[in-house]
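Only one protein chain is missing; all other protein chains are in place.
We just call them A, B and C in the order they show up, numbering each chain from 1.
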Amino acid sequence: MALDKFQIAKRIAKELKDGYYVNLGIGIPTLVANYIPEGMNVVLQSENGLLGMGPFPKEGMQDPDLINAGKQTITTLPGSVFFDSAMSFGMIRSGKVNLTVLGAMEVSEKGDIANWKIPGKMVKGMGGAMDLVASAKNIIVAMMHTNPKGESKLLTQCALPLTGVSCVKKIVSDLAVLDVTEKGFKLLERAPGVTVDEIISKTQGNLIVEGEIPEMIL
Amino acid sequence: MALDKFQIAKRIAKELKDGYYVNLGIGIPTLVANYIPEGMNVVLQSENGLLGMGPFPKEGMQDPDLINAGKQTITTLPGSVFFDSAMSFGMIRSGKVNLTVLGAMEVSEKGDIANWKIPGKMVKGMGGAMDLVASAKNIIVAMMHTNPKGESKLLTQCALPLTGVSCVKKIVSDLAVLDVTEKGFKLLERAPGVTVDEIISKTQGNLIVEGEIPEMIL
Amino acid sequence: MNKIFKNAKEATADIKEGVTIMFGGFGLCGIPENCIASLVEMKVSNLTCISNNAGVDDFGIGLMLHQKQVKKMISSYVGENAEFERQLLSGELEVELIPQGTLATRCMAAGYGLPAIYTPAGVGTEVANGKEIRSFNGKDYLLEMAFDADFALVKAWKGDTLGNLIFKGTARNFNPLMAMAGKITIAEVEELLPAGELDPNEIHTPGIYVNRIFKGENYEKRIENLTLSK
Partner (left out) sequence: MNKIFKNAKEATADIKEGVTIMFGGFGLCGIPENCIASLVEMKVSNLTCISNNAGVDDFGIGLMLHQKQVKKMISSYVGENAEFERQLLSGELEVELIPQGTLATRCMAAGYGLPAIYTPAGVGTEVANGKEIRSFNGKDYLLEMAFDADFALVKAWKGDTLGNLIFKGTARNFNPLMAMAGKITIAEVEELLPAGELDPNEIHTPGIYVNRIFKGENYEKRIENLTLSK
């Protein structure tokens, strides 16, 4: 069965390592914070100027001067730091953020990503997404494998305007975990109960299937 | 009679205006701080990271973590700020420092300045001088009109390696106050008792003398 | 050298039609509420506004949009504003969208006297259209120019009479960067203190970058997206 958004987040959390500084995008990526393994030191960076993002505040404890990049009220943790937006993107561009997780509308087999604009629809802006994808060494995309019409979002080439080129390293979709390699999407794991055939049929870009593909362990 | 270094500093202090942020170089320029008119708000910038430089400390009050660009122990004033060297030169380059006063070995009639290197002698380095002269809108040079051999230091063209080009706006020497104009050095004032003829004879670069040249008022 | 103004009205009195203004803040966090209110009251129009966001319909820069005071908006994300969308689609409003880090760094460049920067953000996308691309160590970068703004309006937590500023929490965001980048920088602060009351080690924006300062009033500090844990 396809994963729900919480399971996608949970699977992505398995990619975390002790000592990682991580930037989580809006949507499913934000949920990854809930699955950081106990005892593992992971510091969350919020690109509006905070390192060490804590949980949402309890009722009455919210501070309008303390929000995350999704404009949600949040809290700090012991060792948190505030800084301005230039330093924030400075640490992103200089590769100090170890992992970036973000959503996507389309990803190409070359690792191009489109997630900011749909021609003909109101454009909200790219926010920090273009900086993040152009800078991060390690980008995981959290996404649905297909759009609501059932069309693949893993493509030979993105149809939508790009956010960045050749940058996505790994995809965790509701159906599969895939690496983006020089030759295309390499299937690593299947969602529990999802067949390789289903993944093949729902992947429009070049898909590499080698050997037995294990089920994800969540 | 030619001015001594204290008198040169005193004359330069007359160029200060209320609200000025000023960077004073090592040597005679440092002395200008002693002649800031009472009641005038002038904030001294030290390029090693301080705005609002106070006087030298009293014996026993020195702090090794508090020095100026000449590595002298100093003090702060109410409203002082510390910052890093990048921001320090940021405010210099962006023209926020209203006046820069520095010494020179040679100045050309085009406003070029040489003050960091004598070929064949040990080179100590330019420190912040090249940044200052390339950035400041308003540069006054404090210097002796001639070298110990009696040769003019106000030249058609600098012989020594340059620190910056077309940047000096005004010179206060031991003999005269001069503007650097498009046509050369324009004589504005004479040191008390110094004749125009003496200034002419000791100025190798093009000197413009128009009308009566008043004596400096110190 | 008096930098102290009585209120927003006095501090912004010379902001004229057609100028370019930077606004600190991210979302509604750390925005110069008093200065915006004054501009709304002045009805000064034809403005080019540089701000990460464009406020919401009834707060922040949204209030200026409603009065059609904005000719052009330069932002990274403008998605919370129906009137904005209407004006954009009808062609009444020009919009230039810029990656957030590029926006921040172009402000910093202006304040640091750097005429331009090279950033990888936007390479291979429509943001790169018409821009110079240059490779350093095998990676491509876009040349992006430092901003040139007539005014910067920023909001700080504490300030002193020399214009030194300290920001609080994530309300810092673009404020110190824009404070450095305005030809004239106007700071509104929650607390205005005599010089000497701020620790010189703790100041975020040195007063040399601030031309005018005043104590703001009646801060609403609206929360855009209240999110609580149970």
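One rule holds in what follows: contacts are C-beta pairs under 8 Å (C-beta built on N, C-alpha and C of every residue); 3 or more make two chains touch, one makes a residue touch a chain.
Being a predicted model, the structure only gives us computed values, none of them experimental.
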Inset, instruction - Considering the entire complex, write down the shown chains that touch the omitted one. - result: A, B, C
Inset, instruction - With the full complex in mind, choose from B:27, B:78 or B:127 the residue touching the hidden chain. - result: B:127
Legend entry - Residue, one of A:76, A:181 or A:206, that touches the chain absent here: A:76
Legend entry - Contact footprint on subunit B, counting only the chain that is left out: 46-50, 55-59, 62-68, 70-74, 82-86, 88-90, 92-93, 112, 122-131, 134-135, 161-166
Inset, instruction - Could you list which residues of subunit C touch the chain missing from the display? - result: 105, 112-120, 136-137, 139, 141, 145, 166-169, 172, 200-202
Legend entry - subunit A residues that touch the omitted chain in the full complex: 18-19, 21, 41, 43, 45, 51-52, 76-83, 86-87, 89-97, 135
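Please note the rule applied: only the chains that are shown with their structure count from here on.
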Inset, instruction - Farthest from subunit C by Cα centre, which chain is it? Let me know. - result: B
Inset, instruction - Return the chain label for which the distance between chain Cα mean and whole-protein Cα mean is smallest. - result: C
Legend entry - Centroid spacing, where centroids are CA-atom means, of subunit B and subunit C in whole angstrom: 36
Legend entry - Multi-partner residues of subunit B (at least 2 other chains): none
Legend entry - Residue list for subunit C, restricted to those that touch at least two other chains: none
